[in-house]
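Up next is chain A:
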Amino acid sequence: MLLIHNGRVLDPSRNFDGPADVLIEGERIARVGPKIEAPGAERLDASGLVVAPGFIDLHCHLREPGNDPAETIESGTRAAARGGFTAVCCMPNTQPVNDNASVTRFILDRAAAVASVRVWPIGAASKGSAGEGLAEIAGMKDAGIVAVTDDGKPIATAKLLRQVMEYTRPLDLPVIEHSEDASLFAGGVMREGPTSVRLGLRGIPAATEAICVARDVQICALTGARLHVAHMSAKDSLDLVREAKRRGLTVTCEVTPHHFTLTGEDVVYDARYKMNPPLASRADREALLAGLADGSVDAIATDHAPHTQASKEVEFDRAPFGITGFETALGLALEALVHSGRLPLARLVELFTSGPARVLGKTRRIAEGEPADLTLFSTEHRWTFRAAESASKSRNTPFDGRSFRGGPMATIVAGRVVWRR
Partner candidate 1 sequence: MPAREKTQLLNAAQTGRTIERLGHEIVEKTGEKHGIALIGIRRRGVPLAQRLAQTIRAATGAEAPIGILDITLYRDDLSLVAAHPVVQSTDIPFSVDGRDLILVDDVLFTGRTIRAAMNGLFDLGRPRRILLCVLVDRGHRELPIEATYVGRRVDTRPEDMVEVHLREIDGEDGVLLERAP
Partner candidate 2 sequence: MSFTFRHLLGTEALTRDEITFLLNQSRAFQGIQKQPLKKLATLRGKSAVLAFFETSTRTRISFGTAAARLGADTMNLQAESSSTQKGESLMDTVRTLEAMKPDVIVIRHAASGAPHFVAERLGIPVINAGDGVHEHPTQGLLDALTISDRLGRMDGLDVTIVGDILHSRVARSDIHVLSKFGCRITLCGPAMWLPPEIVQIAPNVRLEPRLDPALRGAQVVMVLRVQTERLQEPALPADEYIRLYQMTPERLALARPDALLMHPGPMIRGLEIDPAVADSPQSCVLEQVTNGVAVRMALLYLLTGGAPSGAAAG
């Protein structure tokens, strides 16, 4: 038995925000209420902290299976726990690609053995994510995937996207799209704009993403499937998603912390600023911030993409895309969204909990009988993120050394405290 007492329970799914204690028995929440008496229970004093439903990250790369020195399920989930995440959805672009049940089972078995948090695998939409034929989606669904994607790339053709969407509809799986037009992207390394021209780096125009989002929305309308736009970075994409929602389509989207914090103007000759989609314009960032506030954006997701030092420490052109993100997500979100006054704390918690849950067709609540997944965080605690101290095996982040006001303080998964600051 674990009693979390003196905390401020904030559960947007039930519109609850106030002082309350939470009693956990085994892996479930036993009771929520004011001043719970629980003699014999282990006690966790949550004074000054917010007690929220366990955070979910819809988008991350754990690099396993694959023997990748950049990350494993074990190290990645430890980093996730330090970021306050209780469940992470890992992308299928591993070695081999997660395109059939046995790879899915491998991931889940591995997670059961070594992971600090829940791992919900996302399966490939096409075999090998090669964009030709369908992957063994139903088999993977039985094995436990929560969505399909060919992330890293868009689903190759409109025709294939239609097939995937029609096929997954009765399976009730959302289709996650990395929306990008290959010919406009070709060879690009950062967002096209004054900085790319100044630095002499090949630019990727904003339209690259929006063109594909437009395609995806059309096919979604055609098929009635559930579309989720991954790591949305552009105003034009957001406008398309808003319009789709208005039309009653099941379209959702996520934004990463780096896209609502940095812009293309921040890019320098340092591959820690290189990711895909690239850092966008100020107008895009402004639009994303507005969308996070007004509900057009459903979730914050990290797109945690670890890479070894050696692979990133090369000329900008040659470096792989991606930065880590678990441990800085909440700090950046508090800074850009709550401390700046853009949106209330409850909305922030939604973006990390009920928002992502809804995308997956799940719920995330603090209520009797629910799984005991909780994220305890502070809105005031001052701390500095140092990449060298990260639990991830990788250090590729532009936020090394950044100071934060507020951040995760404890992470509870299935009733166990998996991390505490």
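Here, a residue touches a chain if its C-beta (ideal position, glycine included) is under 8 Å from a C-beta of that chain, and two chains touch if they have at least 3 such contacts; residues count from 1.
Inclusion criterion for the candidates: all candidates are chains of the complex that A comes from, given by their letters.
Just so you know, these numbers come straight off a predicted model, no measurement behind them.
> Spot the contact partner of chain A in this complex among 1 or 2.
Here chain A touches candidate 2.
> Across the complex, what residues on chain A touch candidate 2?
Touching candidate 2 from chain A are residues 186-187, 192-194, 196-201, 269, 310, 313-318.
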